[in-house]
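Note that one protein chain of the assembly has been removed; the remaining protein chains are unaltered in position.
Here is subunit A:
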Amino acid sequence: MTTDTAAGRFGRYGGRYVPETLVPALMELEAAYAVAQRDAAFGEEVARVLREYVGRPTTLTPAHRLTKSWGGAQVWLKREDLAHTGAHKINNTVGQVLLAQRMGKKRIIAETGAGQHGVATATACALFGLPCEVFMGALDVERQALNVFRMRALGAVVRPVESGSRTLKDAMNEAMRVWVSQVEDTYYVIGSAAGPHPYPTIVRDFQAIIGKEIRAQTQAAIGRLPDAIIACVGGGSNAIGALHPFIPDTSVRLVGVEAAGHGLQSGQHGASLTLGTEGVLHGSRSLVLQDENGQIQEAHSISAGLDYPGVGPELAHLAKTGRMEVRTATDDDALTAFYEVARTEGILPALETSHAFAAARSLARDMGKGQHLVINCSGRGDKDVATISARGVPPATGVKS
């Protein structure tokens, strides 16, 4: 079963709202991807790289101390933070850069928010020998210095984007503008489950490895499917990857967690599923944060990866139809969860991932004992240490028994 209701449509959402110059390139991509999907050799090549290079399958870790501390459902962590480069983003970039190579494209461009997708794209480009340019909001360049260095070390050019809110949305605008002018020989690797058709489908398909592994691993560990899976949602790539394979399994609760930033009432958040309205941003119709005049509002989150006023169209559809529950976590909730996970499980989660942990606690308690909850641990927090440590470190006695 799939939620696709027509090519590139997920219920009311999706589509291809782009300048005409890009339409032929998107059609070419759609056709090339369809052929690649039918080609067993392509699938095997992607699987081989994921196995030999990325380190898949990532493990499913039982979080014993977190389970005990929360006193509810048994908690499992899907360890995307252990994938090469430290986040799930590499699943998609390996697939798309191999696709680009297959299509004979000569150069790669990408946008990035937290820098994880930029790093993952630069990594795949280094691996397969393609030149790489990454567009990144100037504000994100400042707050994600580690990832900026990693991209440069990997041979990519990082282009800071000074327009608008100087974050992910502006980086995506600029990447699309540059793509329009170089569309013949350039492949644009979108990292989010957003963008014009066929990107939301391509990104979902490459990220669905997460959910497929969760399925096999929970079957092996507990002999059945989990009762709930929870993931953070910015554009939504880790969430759709973890959740999509379970859409037909109605016994499995699917939960997305959005950034509430300074609070949902503050007007400074990234909660487009919770508070957004229908609109078109970056090539697809989805839920977006906008004013009554259709101007896109600036999002806010402590985590650059959730600092986005839109969301992937399939996630909007899953939320609106009620298949996915949507919760939120504030900046402060995420910081609290970051230390809790660090000190209870010995894992420094990314700030994005910390939002999923923050909302998972009450979910685990509500679910109760005997139930199984999988948290998609989408990335590691090393990139965020400057942001987090700037707020001071709690005393070392915070370990719970």
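The criterion applied here is as follows: contacts are C-beta pairs under 8 Å (C-beta built on N, C-alpha and C of every residue); 3 or more make two chains touch, one makes a residue touch a chain; residues count from 1.
Methods note: contacts and distances are computed from a predicted model.
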Requested in this report: Would you kindly match the missing chain to its UniProt protein name, picking from "Cytochrome bo(3) ubiquinol oxidase subunit 4", "ABC transporter permease subunit", "B12-binding domain-containing protein" or "Tryptophan synthase alpha chain"?
Outcome: "Tryptophan synthase alpha chain"
Query raised in the report: So which of A:A36, A:V183 or A:I388 would be touching the chain we can't see?
Result: A:V183
Query - Which of A:T123, A:T274 or A:Q290 contacts the chain that the document leaves out - result: A:Q290
Query - Candidates A:I240, A:L281 or A:A299 - the one touching the absent chain - result: A:L281
Query raised in the report: Out of A:Q96, A:N173, A:Q217 or A:S301, which is the one that touches the chain we can't see?
Result: A:N173
**Report entry** Touching residues on subunit A - with respect to the absent chain
**Finding:** 15-25, 163-164, 169-170, 173, 176-177, 180-184, 278-283, 288, 290, 292-296
